[in-house]
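The block underneath contains the structure these notes are about, expressed in structure tokens.
Note that one protein chain of the assembly has been removed; the remaining protein chains are unaltered in position.
Each chain carries a letter (A, B and C) given by its place in the written order, and its residues are counted from 1.
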Amino acid sequence: MRTGRREVLKKGALVAGLLMQSLGYLRSANAYQQNAFDAKSVLDLYKSLGLSVPVESKQITLTTPEIAENGAVVQVAANTTYNNIKRWIFMVEKNPVPLVAIFNLTEDVTPAVTLRCKFAQTSDFLAVAQLNDGKVFFARKEVKVTLGGCGG
Amino acid sequence: MQSFIQKCRVSCSTKGLCSGLIASTLLLSLLSSCSWTQQTNLGIDTDRSVQEKTLSLVFESFEPKGQAELHRLKQDRTQQFCSTQRGLKDQSQLTQSTTQDQLAEQIRLENQALITPPKDGNYFGDFKRGELIAQDGRGKTWSDPSESPSGGNCYNCHRISKNELSYGTLGPSLYQFAKLRGINSAKDFAQASQNSSTDPLIQYTWGVLMNSKAYNVCTVMPRFGVTLNHKTQGHGGPILNEQQIKDLMSLLLDPRSPVNE
Amino acid sequence: MSDPMRIRLQSAGGLTTVKVLMSHEMESGQRKDEDGKIVPIWNIQDVFATLNGRVVMSSEWGGGVSKNPFLQFVLKGTKPGDKLSITWRDNKGDTRTDEAVVS
Partner (left out) sequence: MFSFNTPFKFVLKHLGAALLYAYAWSAFAQAQQLGVSTDAALAQYRSMLQDANPADLYVAKGQALWTKARGPKAQSLESCDLGLGPGVVKGAWVQMPRYFNDTRRVQDLESRLVTCMEAIQGFNTQEIIAQDFSKGERANIALLAAYVSSESQGMTFKVPQEHALEREMYASGQELFYMRGGTHDFSCASCHTQDGRRIRLQDLPNLSTSAGAGFAFGTWPAYRVSMGSIWTMQQRLADCFRQQRFPKPKYVSPATVALSVFMGVNASGQVADAPGLKR
């Protein structure tokens, strides 16, 4: 079931040169979009990212569990047949802060991305695909978050 | 209290069973000696030396915390008897020996005698509150404040309302409890509740909620409505009060309740 | 000091699946402590991956990513010996980089 995890490749060392380069990258290219992470609704979020309201598309596939026995960790995945996707926007609609993550893709990766996120309650998971030509599409899927344990 | 301890000590030492293990502390003698003598009186044939060793190990191992005091380890007759009933596939399946059956019946009757009808004769409350009580699994643990009311823990073991997917399966489904038992309308319900004190379904449901052991002596279901001897020490009262049990009655039997959708 | 990530690579036909577990609290900024006070947000904000030194994926994360985050993505056109690195930086300025080699 979990074979192979013993062969995990772990290169723990911090490589000095690489770190310098990394920090440089973080500073220059990636200004953290705090205003997007402050948005309290999906519509506000689109506004703060300067996106037009996306259109629902069957070319986006989401893989999510139907039921989560704990909302603290829910694994979600998105994939698409659009070959010119440049960005994913992952959202949990009913979270106090809907925006979970933004992924900027390059030609060196496929569009398939998986992440574990928190669900404050039963909610739709939304993934918006922003294409190179500026078009935006989305898909949604519900995850039911249940009460667990004996505590109630 | 003192005489109770004395009595236990005497009967214990006359049997000559536990003299070596009676500790000097009051608590230990209270807990251990009574448990053994009663076990002996029950005529249960188990390995006494294992029991002795286990008891001393238990007293060495547990400590009081919050409202969960050591008194809780002192078993009443029902708990003692049911600790010896092992490997049962079905809770109504008791041992083959006649003495065991007789004992089971005796203990069942003792539990039956603890069931009391509601003081005002009204068996019903509010099904919405009942649902909240059924959902609530808190109460009586060492981390719960002793003054806060307990929940019923119902969903831990039972399917109840249709919309709650997170339910346990240790107990039978209670979904459509009244519907499956002939109460299909407000009229049926009104009729039954007018004769609450004789209606078999109302009496049965009230009885099981009050004291499940009156029906199935070693059921895993707690005795929600009775104050057991050991519960009066350290913290008082049954798990659920009368009003809470009325609310659960409504949850199960009221045709408007989500249970009977 | 931050703890090392666990990076696992699985390669087949020029595609390499990257699975990363990171050690981080990821406080959402929504949770209250025992005294009812909001626990301040403490989360990884930026994560990016490089392949042989070239950035292949970058991302921004909020407090909605789970504690001890797990991220998975797929590299195209990889060959044995390719060097992947993952870097994260959190809102306290802590950062960590770990590497793995395509086999």
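In this section, a contact is a pair of C-beta atoms (placed from the backbone, for glycine too) under 8 Å apart; a residue touches a chain by one contact, two chains touch by 3 or more.
Bear in mind the structure is a predicted one, so any value in this text is a computation, not a measurement.
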Interface with the undisplayed chain - residues on subunit B: 47, 50-51, 53-54, 57-58, 60-65, 68-70, 72-75, 78-80, 82-84, 86-90, 92-96, 101, 104-105, 108, 140-143, 153, 155-157, 159, 165-176, 180-181, 200, 204, 213, 215-216, 220, 222-223, 228, 231, 239
On subunit A, residues whose C-beta touches the chain left out of the figure: 1-2, 5-6, 8, 10, 65-70, 72-75, 116, 146-151
Hidden partner interface residues of subunit C, rising order: 3-4, 6, 8, 19, 21-23, 25, 67-68, 70, 72
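Quick note on the criterion: only the chains that are shown with their structure count from here on.
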Multi-chain contact residues (two or more partners), subunit B: none
For subunit A, residues that touch 2 or more chains besides their own: none
Subunit B residues touching subunit A - in the complex, by the definition given at the top: 135-138, 151, 153, 155-156, 165-166
List of subunit A residues in touch with subunit C within their complex: 4-5, 8-15, 18-19, 21-23, 25-26, 29-30, 32-33, 36-37, 72-75, 77, 92, 95-110, 112-118, 120
Footprint of subunit A on subunit C - complex, ascending: 4, 6-9, 15, 28-30, 45-46, 48-51, 53-67, 69-77, 85, 87, 89, 95-101, 103
